[in-house]
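One structure is given below, encoded as structure tokens.
Note that one protein chain of the assembly has been removed; the remaining protein chains are unaltered in position.
Naming follows writing order (A and B), and every chain is counted from residue 1.
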Amino acid sequence: MTETTLDAPRRSAASSAVPATTDAADRARQRRRRRRTRRWAVGVPLWILAIAFLAPFAWMLSTSFKNELDAYAVPMEWIPSPAELSNYTTVLFGEDSILPAFANSVFVALLRVAGELVTATMAGYAFARFTFKGRDKVFLLYLATAIIPAQLLLVPRFIYFQQLGLYDTLWALILPGMFTVLGTFLMRQFFVAQPSEFAEAARMDGASEWRIFTRIYVPLASPVMAALGILAFVWSWNDYETPLVLISSPEMYTLPLSLTSFTNEQGALSPGLAMAASVVTIVPVLVVFLLLQRRFVQALTHTGIK
Amino acid sequence: MTLTPPLAPPAAPTPAPTTATRTGRGNPSLPKPWIGWAFLAPNLLGVLAFTLIPLLSVVGLSFTSWNLVSGLEGIEFVGLQNFLDLAVDPGFWNAALRTVVYAGISVPLTVLGGLGLALLLNGDVPGRAVLRVIFFLPYIVTVVAIGMVWLMILNPSAGLVNQTLAAFGLQDVPGWFASSHWALPALILIAIWSGVGYASMIYLSALSDAPTQLYEAAEVDGAGAWTRFRTITWPSLMPTTVFLLVTLFIGASQGFGLIALITAGGPGDATTVVSYYMYQNGFQFYRFGYAAAIGMATFVGVLALTVLTWRAQRGRTLHD
């Protein structure tokens, strides 16, 4: 498995360096054919499996074009007829438009992601690449913090944030999200796996610790930082309970809170509206993912190790 | 190994730590301890201020009886009473056992599935970028959609799964969410399904950092694919695997969004795992002290597991 994953580009590079005898060309052709078969032998089952992962998204999309009765009809129609656009106009431009909440969510998510990337990368680096007294104890404390169920934090956080004067402000959502334990943990696990030779060599050359960090290790870490960026964005974007308890003014609502406008008085969702809003909500997440996941591959050629 | 390209010529003003390293030049491999603290400080202060302080009050709450609506004045100190009650509460122990089953099966399978998926998605497959998004979708799609789709797929009479089983001649098809024996297995299935995309994304980000020079050396030595995986890829992924195991165990011990949505802990209490039991006691019964005590008990259990995972992986990574 690793053969396909890591060596393919390098080997083809090597083969082009070999003198072009007919024998070698034959072998190269054979190898290409084998690679193509393998490409599809893996690709086709993966795509079939992918259908199972697409189903909820397809349901969301389909339901977003339906009226309420059809949404729960059995058996369901995957292609709604007639397809109604009215759900979208309602959630975007109706009385309970989600657009103001959309703006709040973007603001919160951008600051949270930026803050988390900076602080988690630095802290993860500190835990992994420096030795100082109390380091392991602090790290254990970090892990312990993550283990206590987050649900329990809601009410104490409400009381505490109110005393800080942050209740019903977007900062109540942003600030805790900028300093997270899991992000630090992820970055630490990455830096721990890096050889220390780079840093030692750079220190010999008289480089400062800050430059070693920003010029060597941060570029190395860019794929993991991309992953953390995606995760931090999703955590911020989909967080329902924190804003539920910490925000009360409708003009401060983030997207998950604004979706509650589309529930009836028993708390049951109005499926068409809720799913139309969810489709709109998910688009930025997909964009962020598509932009950042490219880093996973690019990094291979830009690490600058060799 | 020397290092040339990444060190660009000094740019604009260099931040504070620079001067400090200069003084520590006598022993360049050992930077001054305070530099480590300096790197840690922004995150540490934030965690202390916004997470740890509220969290300590949770620890305090577990020794009290409190129903929230009586206000801070209504907090009553009860000593170890909550923990004594917990020790003889069959509801709690049943929930704990279910959590062990739920996490014990779903977490390792999620990690394995995520690893396999990442290795495949890291290779040359048609439509790779789109596939990566698709497998990650369950992590970002609203739980409502996930719940509805799985309720349809696992419907005992008309669902896809049971119709397939029936087509293969199976007489006694599972009742899934309408059966107290099958509801937990169904949730485990969904947990794996929705977790592999997350695990594979983290693995993918780690794979792009794979030690290429080692692969080349191994290839020169004539090592086969499996040997290379076992001796290079797997050890180099060990820190990531630990991260995933720990975070997924934490997630399995805390998460209940799907349970609340699909089964609400039922039928009966068949899917009432610890996190949902805590939710019921806190958010439905308003027994916040007791809920905090359940949280502390969970904490001890997961912490023990984390420490075990930690011990098990020590010395198995590449550079540690």
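The rule is simple: a contact is a pair of C-beta atoms (placed from the backbone, for glycine too) under 8 Å apart; a residue touches a chain by one contact, two chains touch by 3 or more.
Basically, contacts and distances are computed from a predicted model.
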| item | value |
| --- | --- |
| Identity of the absent chain, which is to be given by its UniProt protein name, from "Succinate dehydrogenase hydrophobic membrane anchor subunit", "Homeodomain-like domain-containing protein", "ABC transporter substrate-binding protein" or "Glutamate-ammonia-ligase adenylyltransferase" | "ABC transporter substrate-binding protein" |
| Contact with the hidden chain (one of A:T22, A:S81 or A:Q266) | A:Q266 |
| Full-complex contact with the absent chain, from B:F63, B:F135, B:Y215 or B:F243 | B:F63 |
| Listed residues B:W34, B:F77 or B:W226, member touching the removed chain | B:F77 |
| Footprint left on subunit A by the chain that the document does not show | 67-69, 72-74, 95, 154-156, 158-160, 162-171, 175, 241, 244-245, 248-252, 260-261, 263-268 |
| Interface with the undisplayed chain - residues on subunit B | 45, 48-50, 53, 56-57, 60-61, 63-65, 67-75, 77, 151, 154-157, 159, 175-180, 262, 265-269, 279-280, 283-286 |
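Everything that follows uses one rule, which is that only the chains that are shown with their structure count from here on.
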| item | value |
| --- | --- |
| Whole-Å gap between the CA centroids of subunit A and subunit B | 14 |
| In the complex with subunit A, residue positions of subunit B that touch it | 1-3, 5-8, 10, 14-22, 25, 28-31, 33-40, 42-47, 49-55, 57-58, 61, 68, 72, 119-127, 129, 131-142, 144-146, 148-149, 152-153, 158, 193, 197, 201-202, 204-210, 212-213, 215-216, 219, 225, 228-229, 232-233, 236, 238-240, 242-243, 246-247, 250, 253-254, 275, 278-279, 282-283, 288, 291-292, 295-296, 298-299, 302-303, 306, 317-320 |
| Interface residues, subunit A side, partner subunit B - complex | 1-8, 10, 35, 39-40, 42-43, 46-47, 50, 52-57, 59-60, 63, 74-76, 118-120, 122-123, 125-127, 130-133, 135, 138, 141-153, 155-157, 159-160, 175-176, 178-182, 184-186, 189-190, 192-198, 200-211, 213, 215-216, 219-220, 223-224, 226-227, 230, 234, 237-238, 269, 274-275, 278, 281-282, 285-286, 289-290, 293-297, 299-300, 303-306 |
